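Sharing a structure with you now.
Yeah, one chain of the complex is gone here, protein chain that is, but the others are all in their spots.
Let's turn to chain A:
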Amino acid sequence: LMFLGTPVEIQRPRGVPLTKKQFYEESKPFTCLDGSRTIPFDRVNDDYCDCKDGSDEPGTAACPNGSFHCTNAGYRPMFIPSSRINDGICDCCDTTDEYNSGAKCENTCKELGRKEREVLQKMAEITKEGFLLKQQLIEEAKKGQQEKQSKVTDMQENKKQLDEKVEALRTVKETAEQPEKEAKERHLKAWEEQKAAIRLEKDKAKMAETFLELDDNEDGFVSVSELQSHAELDPDADGTLTEIEAQGLMGGAEQVDTSTFESVWPKIKDKYHSEVSREEEPAPVETPPDEVKEPVVDNDSEPYPEDDISEEEDEDDEDEDDYHEDDDKVSAQPTIKTPEKTHEDEEAMPPYDADTQALIDAAQKARDDFEEAEKALREMDDQIRNIEKELSFDFGPDAEFTYLYSQCYELTTSEYIYRLCPFNRVSQKPKYGGSETNLGTWGSWSGPENNKYLLMKYEQGTGCWQGPNRSTTVKLTCGKETVVTSTSEPSRCEYLMEFTTPAVCQEPANIDPSPHDHVEL
């Protein structure tokens, strides 16, 4: 086919590709390519459709289902529907489709070819580099995955140990708490007894004092009349303490001495108003403040990384609630109301004796140890869960999409900031203030059957008025960089996001660098 490199048009009917030239032989009748009929050759391209498959009119618009081949020397050959022949619109860059329409077409094949080659070259470079990057990503992902896998295994091993440790410490704690409890109870009981004794003393003293107060004439007896001066003692609460009533209080006697007053005292002590203003009743029983003051365990030390919190808010919330409950349990046991600070120091419980204190300290330590271990276990659980969750994602056949996990990519348009967090969610936030809208949370890979990893689907975003919940399709194309290149809303509340990543770069085929115009050479 080569004549010193000079391009030569191979003779064949208009619109026939070289590959089909053999079916169009001028000297012979033409048989429709579907074999349906045979016609004289002069009916080929005579602008009348004879063959059902349109094959007799490759170069005219006569057949509704025909196709026209343009060579497009310098660019890519192509087929166009016959209906585009001579329709006044330039479709073939070599202008061959408009041979009789008056349309002024220019041959743009060389230019297109050059541009295409540039684009292809660029694409090839991108693909090549992208593919290299992808290999790295795969390697890293594999490594990461393995690391994580072994980390999980390690952690699970550790967890087992932790489990055991927690159980052991629980036993230690419980063992230590038993003697602590007993010692505390002993201490408390001793103090209760002591307090009862003191109360008795006080009552006696008060009785004596009252006797003296009542015994106005200081004759060593309290008489009915002396008692009657205290109207508050009136048993029927009619405002006056009658003689009979007073006598009743005094057990029928006219007067009582200090020793018989002992039997009168219990009847009047609750109502009796001292003539001297006195201090109030003592404050209720208290517990030593150092027990109460035990601080609520703070969460500051929790080793939660910040991103995790934002990513898994819900879970965190739950965890926090758990801690609070635990705290309550811990601090609940010794607390009895809020102590009122009193100055009656003698009423405060005396400090534990050294033995008891030692038992308490030991138990507290056991508790602390136990809680710490338990917390460590929970953390371990969380970590294992997170890693397992990550490992459960479909990060592609070679895990090449792993690196996108827990990352976010933004694109700012004239109105909005769009944010794609792969495998998590897509959101949109007005540039100039306003709340964020969820455009969908991770649903699934939803590309075509042959490569589902070309599209990501994010679903169940914020609902639209009179419409569906927002959803986003993310279209992945090969690129050196990982970046959101565009967003649009082709249909109400259905968003489309274009995203480049090396992870979808295909292994570059060994592209033939020679142009496609070999047909014409």
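Keep in mind that, in the parts below, a contact is a pair of C-beta atoms (placed from the backbone, for glycine too) under 8 Å apart; a residue touches a chain by one contact, two chains touch by 3 or more; residues count from 1.
Heads up, the rule we're going with is that contacts and distances are computed from a predicted model.
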Name under which UniProt lists the unshown chain, selected from "Neutral alpha-glucosidase AB", "MOC2B synthase", "Elongator complex protein 4" or "Vacuolar protein sorting-associated protein 16 homolog": "Neutral alpha-glucosidase AB"
Residue of A:P17, A:P81 or A:P508 touching the missing chain in the full complex: A:P81
Positions on chain A where the hidden chain makes contact: 46-48, 61-62, 64, 81, 83-84, 87-89, 101, 414, 464-468, 488-494
